[in-house]
Structures are given as C-alpha cells and as structure tokens.
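What you see is the complex with one protein chain gone and the rest in place.
Note that the chains are named A, B and C in the order they appear, and that numbering of residues resets to 1 at the start of each chain.
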Amino acid sequence: MGFAGLSLYSQAVLLFAGLIALTSFLMLGQSRLVRLVLVFAVQGMLLAATTAMVAGVLDFPHLYISAGLSFLLKGILIPVMLHRLIHRLGLHRELDTIEHPARVTMGGAFLMVFSYYVSLPVVAHSPLVTLNAIAVSLAVVLLGMLLMITRRQAVAHVVGFMSIENGLFFAAVVSTYGMPMVVELGVAADVLVAAVVFGVFFFQIRESIDSLDVDRLSKLSEADKS
Amino acid sequence: MAWLMAIFQTLLFIGLAPLLAGWIKRVKCRLQNRKAPSLFQPYRDLRKLYRKRPIVPHPASWIFRAAPYIVFASTVLAAATVPLVAIHLPTARVADVIVLVGFFALGRTFLVLAGMDIGTTFGGMGSSREMTISSLAEPAMLMAVFTLAMSAHTTNLSQAVNFVLDSGLVLRPSFVFAMGGLILVAIAETGRIPVDNPATHLELTMIHEAMILEYSGRWLALIEWASQIKLMLYGVLIANIFFPWGIAETFTLNALGMGLGMIVLKLAVLAVMLALSEVLFAKMRIFRVQEYLSFAYLLSVLGMLSHIILEAAR
Amino acid sequence: MALFLAGISVLAALLSGLAALAAGPNGPLRQGMPGWMEKPLFRILRENGRPAPGRFSRLARTIPFLLLGVSGGFSVAAGIIALLGGTTRTATLPLGLPWLNWHLALDPLAGFFFCVLGIPLIAASLFGPDYVREFECGKHTLSVLGLFTGLFVAGMELVLLADDAFLFMIAWELMSVASYFLVAYQHENAANRRAAFLYLLMAEIGAIAIILAFGVLAAFGGGLIFEELRNASPNPAWSSIAFVLALAGFGMKAGLVPLHTWLPEAHPAAPSHISALMSGVMLKIAVYGFIRFAFDLLSSVLWQWGVVVLLIGSASAVLGILYALQQQNLKRLLAYSSVENVGIIFTALGLALIFQSSGQSQLGTLGLVAALLHALNHALFKSLLFLGAGAILHQTHEQSLENMGGLIHRVPKLAALFLVGTLSIAALPPFNGFVSEWLFFQTALQAGSIQSGILRSLIPTASAVLALTSALAATCFVKVYGVAFLGLSRSRHIARARDVHHPGMLAGLALLAICCVLFGVLPTPLINALGALTQSLTGFVLPNISALGWLWLTPVAPEVAAYSPALVLLGTVAVGWLCYYLLYRRTGLEPRRAEPWDCGFGGLTARTQYTSGAFSMPIRRIFEPVFDTRETIEEQTEGPANTRVTKLRYQFQVLDRAWLVLYEPSGRAVTRLARWVGRLQTGNIRTYLGYSFFTLIVLLWVVS
Partner (left out) sequence: MIAAYLILLIPLAGMAILGLMADSRRAGRINIRCNAWALAASIWLAVDVLVRGPRLSSGQMLYIDSFNVYLVVLTAFVGLTTSIFSGPYMAHEEETGRVNARRLRLYHSMYQGFMLAMYLVLTTNNMGVLWVAMEGATLATVLLVSLYRTPESVEAAWKYFILCGVGIALALFGTVLLYFAAEQKLGVGGNALLWTVLHENAGALEPTIMRLAFVFLLVGYGTKIGLVPLHNWLPDAHSEGPTPMSAILSGLLLNDALYAVVRCKMLVDGSLGTDMAGYLMMGFGLLSFLVAALFLHRQTDIKRLFSYSSIEHMGLMTFAFGVGSSWATFAALFHMTTHSLTKSAIFVTVGHAAQLAGTQRMDRIRGLILTQPAIGWGLLIGTVAIAGFPPFGVFASEFLVLVATMRDYPWLTPLLLVGIGVAFAGLFRHLHPVVYGDIPENQKPISANLMGVMIHLALVLWLGLSIPGFLGNWFSQATQLISGASPL
C-alpha cells in the first residue's frame, strides 16, 4: 500500500520524522552559533510535539510527562542557557565556518541512505512506521556525530551531542512508545546535569585557552612532538 | 702374560724413541751433505741433561716443577695403549683412541701452563701458538681416528688393527683421506717443519722451544724424551693402523720378533720420508699454519664422510 | 619418602628467604628477639651483643645459608632415593585453580636433577656466608639478597616437582623473577640494570612460548596435568609446533644460540654464588624441562626434531666457546662457556632424539645418558669455577683477566682447587668433563647403524664440530688459568692479594672439586644408577655398561670401546712418581733459583708478558668472520715530522653478532611501529570523534 494508505497517525509521525531530519540537516549546514542553537530548539520542540502526539493518539499517559520534560529541557532550558552562554562568552558574532560544506551535506545524505540500509532488516518484523522512525532517528544520531566532527566550536559540540539525544528520544518514543518511567527520569536528570556541566566547562576552557576552539585543545597527544 | 707384554712393549717404546730421533737427524744430515752425528747421540744428550743441576726461574710455581713429570707420564701412558709389535694388549682396554688424544691434550696443557708460569714473553707466545695449532690439529686427529673407528666399529686400537688385518687388503678411499690428515696432524703436533722447527731458537719462529725455553737439567731431559716418544708414537700409529701387516697377533717369540722387525722397518721408512719432506719444504709463517691445519681437518672429515657415503652405504 | 624429603627441601629454601627477611636490619628477628634466646644465639655465633641496627649481624648471614644448605642436603637425599628407587611418587596440594590443584611428582628424572641441584647448592651455602660479608656494609640490604635467593632455589625445586603445566609454569616463572631480582641486586650501575631487563624480557617471552607448547598438548589432551598431556596424541604437524615452541622456550632459558645474548649479560651481574647457581643449576633446570617435554610428554618423536636440536646445539657449542675465548672479564667468559656446554648437552640430546626416532633405542639411551652426565658435570665444574671467580673477586675486587696474574703465589689453595675445575672443563682425562665427552663421541660413532644416509653423514659432522669445540675449550681455559694464576701479577692490588682464609669458602670449593675428581674417576656406578631413569624415559637400560666390572666403562660393548679412568689415574701417578723417584731422589740434585732469560734487557716486567687478549689473538684471526671486532689504535707522536711515537693506546672489543642480526633490528622495529601508531592519537578531539563515528559505521555495515 502507498503512503496515502497509511493511517493519519502514521503520516503525521513520518512527517515529524522528516522535519526532525530536516532540522538536523539545517544544523549541519548552519555556521552561526546563534542560529544553530535556534534550530536545535526547534528540533527539541518537534520532538516534544511528536511525543505529545503519540501520547495523545495511542494514549500513553506517561508519555505526556516525557513530552513535557523534553519540551522544557530541549526546547526551552538548554537552548536558552546556550544562548545566554554564547552571549556572555561573546561568541554570537563568531562564525564557525566548515570547510567543504558541500561534501558535509553530501555525507549527511549518504548517512541518511546508510541508516535506511542498516535498519532494513527490521522491516520484516514491524510496521513501516517504526522502520522509518528508527531509520530517521539513526540518521539523526549519525548526523549529530557528523556535526560534532565538522565543528570546531565547543558550543557546536554541545548542540551536536544534544541532537544525538534528540534522535534517541525520537526512536524511543516512536518505536517503543517511550522508555520505562525510571529510565525516562534518569535520562532527563542526566541530560540536565550534563547541560550544567557543559556550562561549567565552557568557562574552564575559556580561562585555560581563552577561546572555545577545540582544535586548540591538543596538548595531550602521542604523536611526535617534534 | 699379556700385562707383562704390554709393559715390555711400553718400555720398548720408551727405549726406541731416541733412536728414531737420532735416525731422523742422521738421514737429514746425509741429505744435507753434513757430517752426521752418531745414531745414539740423543741418548747421550739425555744422559748429560740428567746429570746437570736444573735451574728454576724466580717466578715459577709448583706447576713448573710438576709439568715435566705429568707430560712424560701422559706420553708414556699414551704409548702404552698403542700396539707396537703386538695386538690384543690389555692396556688398549684401559684407554681407547679417544683417551689417547686426551693424553696428548693433558700433556700439552701442562706444558703450556708451564710455559706461561714464568711470565716471559716467549712462554706466552709459545703457549698461545701451541694452543692455537693444537686446537685445530686435535679435532683433525680425532676425525682421522674416527674414520678408522667407524669402519672398524671400535675405538679400541688393538681391535681396530686386528680388524684391518682380518679384512685383508681392502682399498678404502676413506683410509687414504684419513692417513693424509693424520700425517699432516702428526707433523704439526710433533713440531716438525713446515709447522715448527725443533732445531731453531730464533725467537719469533719458535713454538715448542719457546715454551720449554726455561727448562734445564732433568726436566728438559724428560720433556725432550717425551716429545721423541710422541714423534715415534705418531709414526707407529700411521704405520700400524694403515699398514698393520707383520704385527704379532700371538705372543710367540718369533711372531714378536717378526713384529719388531717389521715395525722398525716401517718406522725407518717413515723417518726417511719425514726427513725428505723436511729437507724439501721450508717453514711457513705462523698464520699460514691455519690453512695447513684446516686442510688436514678437511681431509679427515672428508675421510669420514667418504666412509659414510661410499663404504657403509646400504 | 623421597617426595617428603623434597618437600622439606623446598620449605627449607622458602624459610631461608623468610629468615633473611626477618634477620634484616629492622626485621623481627633483630628487633623483637627475647633476651633468653638472644644470648645463646649470639654466643653460638661468636658475636658480642646486638650489632648496630644498620649493619647486619652474622645472624643475618648465617641462618639463611644454613637453611639453604639444609635444603640442598635434603634435595640430594631425595634425589638419590628417587633415582635408586626408580618409582614415581605423586601428591596434590590444595592450592592453585579450583579445578586444578597443584600436582607434585618425583620420578627418577626429577630425582637426578635434584642431585644436580643439591650439590652446587650445598657448596654455595658453604661459600656464601663469608662471601656476602662484603655486601653488608653496602647500600643494598642483605635481606633482599637472602629472600630472593631462597625464592629462587624454591622455584627451581618446585619446577622439578611439578606434575601439571600450571604449577610448572608458576615455579618456572618464580625462578625467573627471583633470579631477575638477584641480577638487579647491585643496580647502581647501569649495565646490571640493562642485563636484568634483557634477562627478564627473554624469560617472559620464553615462558609464553612454553605455555603455548603446553597449550597445544592441553588442546589435544584435554587437561593440564602431565598425565593428560602424555595421553595427548597430536598429529605430527601440531606436535612439531609444540616441540618447536618448547625448544624455543627452554632453549632461551638454557642460552642456545641465537637466544643466548641475555646469558653473558645476566650471569656475571649477579653476586658470584648466585652466578654459580644460575649457570650451574638454572640452565640444567631448563635442560630438565626440555627433556621432560621432548622425551616424556611428547608421545612420538620425529627425526627432524633431532636434526634441528643437533644443529642448534653444535652451533651454540662452537660459537659459545669462540666468544668465551675473546672475553677478558672472567665471569663473562665463564658465562659464555656455559653457552658452549649447554650446546654440547643439547647436541647429545639431538643425537638421542635421532636415534630414538630411528628405532635405535639403546643408542638413544646412550646419548641421553651422555647428555645427563654432562649436565651433572657441567653443574659441578661450572659452579666450582664461578665460586672460584667469586673468591678471586672477594680477595682482590678484580674481574678482568687483564689485571690478574701470579695469583698462584698469593692464593695457593684457591689456585689448586681452581686448577681442578679448569682441567675438568677442558675435558682432560681423568677428570669428569672428559667422561661425558667420551660418551658423546662413543654415541656419535655408532651413526653407521642408521638407515638414512643424510643422518649418517650429519652426525659425524656434528661430532667434528664438537671435537673442535672441546679443543677450543681446552685453549680457553688454559688461557684463563695461565693468565689469571700464573706468570707475574699485572696490577698492584693483585700483587697484594691476601690468601683465602675463610674455611667456608674453601670447603665449598673443595666439595665441588672432590666431586669433579670422583665422578671423573668412577663414572660407572653413577651411570648404573641412571638405569631406572632411562627405563622410565626410553624404556631401555644400558645392558653392559659395566661388563668388565665397576672399574671399566663400556657403553656399547667391551670390544667396541672401554675406558677405565681409575686405572688411567693410577698409571699416570705411578709413572710420574717413578720418574720423580728415579730422577730426583736418586740424583738428589737440588734445583737452583735464577732469573729467567730476558734477552739481556735486564729484568722482566709484567708489561712484557702475554695478555689474555694477546693469547687469544690467533684464534680471533682464524675465526675472523664470527666476531664483530672493534679495534682502535690511538698514538701520540712527536719529534721531527711526528716520527717518534711517545704514547700508544690500543683497545679492542669483541661484540656478539647476534646483537646486530637479531636484537637491535627487532628493537628498532618496535620503536618505529610505536611511533607510527602514536600518530593515530593526534590529541584533536574531532579526530577522536571521527574514530568513534567510523567504527560505528563500519560495524553497522559489517553486521547488517
């Protein structure tokens, strides 16, 4: 059956999936930190929305909580915090241009395809939706890593890290309708603490190398010093 | 009876050795158109030395004094194991041919130690050269006798000679090699030309003489005598191993007489050959000796291999 | 019974280590010793009062060595009982892995090696107390020395007792580690540290090789107990792999060429009584391991193995002695000659393997007996020589032959004992070294009875090499004795050396010397005692070893070969005495002292006599390609046109070729590889993220 044959719910899920993947791509191409954080916030909200929708349609009440959590954390708290930090550290003017953006986007596309290819075997045992969901979230995870690899700004790394988490959550929500409550809470707490610690680190790094360019954090290496 | 025979033969060995030396000297003089000393000159020399009061150099230790006796004793024991006029000797059971080589080594070792005991340059030089030469010559000799031992399936000299006798006239290629090796070794070990020159006292060419330079009186006599016995011993080895015919297999009187005559004859012939070679060849440089000896070593090993490959092949 | 005694000896060794620890400067024995036992103890030890805390009392020296002596005595007793009893006692200790307790066993083979271990141990424990006195003021505590000596000995004894691979390896490694600490004992000079490092590295690699060899058998036998390993029947390929691994592992410990380089470094570095144990005994433990593996555990034997062992053995023999000839440091020289002797032992073992595999069990047994006998003899005279070197070191603080000379006038007793060792190791009749070489030649001469022509021509060649080796060995040790003990002393402190007046030292040396002569003169009873051993290993007993009575040694048959050392000794003494009597007593001419002939240049000095380097120079010339010789000549000239040479300085050193071809390249390779790998860790976090990323991608792609 074609896409039109799917239930409205599935279509919506897939739509959200596409949107989230899109936001990941946007982040990949984004060179200004401020906008990067903005897009990240959008992604967080999309995730929250998806969660809420799943909760509503298939009525998993505990998913509302996780929806709220991710809305608060990923949609509001962390972006705002990052935004603040960026301004306090005076990075809002800073451009984090990536070499060969074209190649990076190409790579992203390849990752998309690759994650489909990887999650194909799953198709046999689960509805199309889940397959796509898993594929997309895998893609988002990989894209997040790619983002971290290509960026030199510590903030960008944080964003990439968080977007990886977003990808995970999307998978968790759509494929398994959320994790057990304990885990949800634990993960949320971890994310929160992680965000705080990141904040602390920005200042520590700043005071040690007075910039946030991670390429300059390369004292500890095994390669020949000479 | 057998033991008596052995002892008698040993005494014969000891007694005849100077004679052989005298004979060689005589033949050599003749060949060089010099007036020859009497055949018994070596005996006279020994007697003279025996009478003289020996001199001990100051740095010498007891080794210096003990060495001559040990050298002489080991040489005599070596002589006791070699069948001179008769085989089936009981002594051949006490010490076989490997032990024979061992006896030579023992004597040599003490001679060398005595040479180093005084601390003169000559002593050290002679000792170093002697050990160098012997360390190449000894394995060559071992290999030569091993060739015999392997074909005779025994290292017991009497048995081996007996085996050669019994097997009659067999043209063994291995024996040719072995004999060549043994002859070369004999020349080197007894310090004859072209390896060493017993007659010279020119410092830089001495080997044997350099070691015994400090000896005098009865000790010198013992050492000289021992070296004469050694020379004769090698002669007897070559003669009786490779041409054993005529040697007494029983202890009857005429057999023994026959054996005695034969061995004297053989030794005389060998001595003439030795003298000839000494007249014809010149002494070589000390560092050419190694080539000479390694040739001897090669010959003996070849002899052994040829025995393994050509003769014992099944 | 025997096993019990052996256990006691192990315990005694461990106790001696603990005692040394306890008797240390602040050990319980020194601090918290109640008065009532202190007084008599000190009175026994002829020591007035408690010594200053820093220093070591005679207590700390004596008790550990006492216990070591006890251990040695018990191990000899256990060995003899096990050897003569001919039965195998086994036991298990509740130690080790849950499913694999420690299995102990004492069979004739182990018993024999217990004897090999015990005699030098007794000698060393007699020698030790006076020897280590010079250490007690040093910066290194005696208790460390004593502790690791005890562990070392215990390890060796446990190796002999082990009956499963696990315990065997534990004991083996314990032996290695303890001896490593002993090598590193005087670690303030860098050479010792380097030696210790090299030694432990080689020991580690060798041990892993042995473990893997056991592993092969365990894979087929299903267990790690020797009984299960015996029942393992791997196919020829696998058993060959196991054999090669074992040969590499044990050969590395035994110091076979080209894995020998650690040996001349490590053995001299240790204190002399330890060097004696290492060179005299530890190498024999390696030999034991090899025999145990090749003749006992491996079910079948291939002739190719024998050939390999034969070749490696003879190579080690000749190279070892050639290098030994070029050494100027006495202890290094002795260590190299250990390489030679181990080479001889392995050559004999190779013969035994060849004969075994070609069905000639009796000849195989003969070769085995020759190897065992030489192991025992080498243990005796090498310990004697090392202890002698230690005594020289103790008296003169001198190791280099170039500075010795004339010691026979300074230390006559030591000189006499050392002479015995020299003559034995030079394989001269009627000493013990000669017997084993004679047996080896007798074995080799039976090569004609082998079918395959290759082997028949190979064995004589090997024996030719061995003949060369023994001649060179004679040269080498004549040089040692002549340069060290005879002639004029080459340095002042040698000229002022005091005689050895420590009864313990002399007793230790004398014990070994007596054994050398005894086993040289009466080898036949000894060889008869090996019957049970060979029965258990090759299923064969030499039938007519004493066909002509106990005076004679007739390995194959009376008419084939016979040798009676006792009669030889008798004859030599008789003839010698006769000459002496006739020539001296009759004439009564007293010799006259005079100056030696000095070519008229008034007065001989030590500078004019041959040095050890000069003595071995012809050999160095002849065997040029073997050595890696570095010669330097510095000369200062002056006068018109610098014609007159005022000062001439010549020095040469002979290096081991194995370094250049094997060790340095591998070391460089590791360093280069490490540098190359080091580039991976750039220090840039994005690279690291890239690694994780690509690892993930690759894995996903692999699994799906």
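Definition applied: contacts are C-beta pairs under 8 Å (C-beta built on N, C-alpha and C of every residue); 3 or more make two chains touch, one makes a residue touch a chain.
Remember, predicted model here, so these are calculated numbers, not experimental data.
The chain that is not displayed touches the following shown chains in the complete assembly: A, C.
Residue C:219 is the one among C:1, C:219, C:454 or C:660 that touches the chain missing from this view. Between the chain not shown and the residues A:39, A:85 or A:154, the one that touches is A:154. Listed here are the subunit A residues that touch the chain not shown: 60, 118-119, 121-122, 124-126, 130, 134, 137-138, 141, 145, 148, 154, 157, 161, 164-165, 167-168, 171-172, 175-177, 179-183, 186-187, 189-190, 193-194, 197-198, 200-201, 204-205, 207-209, 214, 217-220, 222.
In the full complex, subunit C contacts the hidden chain through residues 94-99, 139, 165-166, 169-170, 173-174, 176-177, 184, 187-188, 190, 193, 196-197, 200-201, 204-205, 208-209, 211-212, 214-216, 218-219, 224, 670-671, 673-675, 677-678, 680-681, 685, 688-689, 691-692, 695-696, 699-700, 703-704.
Methods note: only the chains that are shown with their structure count from here on.
Centroids built from CA atoms put subunit C at 69 Å from subunit A.
For the pair subunit A and subunit B, the distance between C-alpha centroids works out to 100 Å. In whole angstrom, the spacing between the mean C-alpha positions of subunit B and subunit C is 36. Shared interface positions of subunit B, i.e. residues touching 2 or more other chains, are not present. Counting partner chains per residue, subunit C shows two or more touched chains at no residue at all.
Across the complex, subunit C meets subunit A through its residues 675, 677-686, 689-690, 692-693, 696-697, 700-701, 704. Against subunit C, the residues of subunit B that register as touching in their complex are 50-59, 61-63, 65, 68-70, 72-74, 76-77, 80, 93-96, 98-99, 102-103, 105-106, 108-109, 112-113, 116-125, 127-129, 131-132, 134-139, 142-143, 146, 149-150, 153-156, 159, 203, 213-214, 217-218, 221-222, 286-287, 290, 297, 300-301, 304-305, 308-309, 312-314. Residues of subunit C that touch subunit B in their complex: 405-406, 408-409, 415, 423, 426-429, 434, 438, 441-442, 445, 447-448, 451, 453, 456-457, 460-461, 463-464, 467-468, 470-472, 474-475, 478-479, 481-483, 486-488, 548, 552, 558-564, 567-568, 571-573, 575-576, 579-580, 583-584, 587, 589-599, 604, 606, 608-610, 614-619, 621-622.
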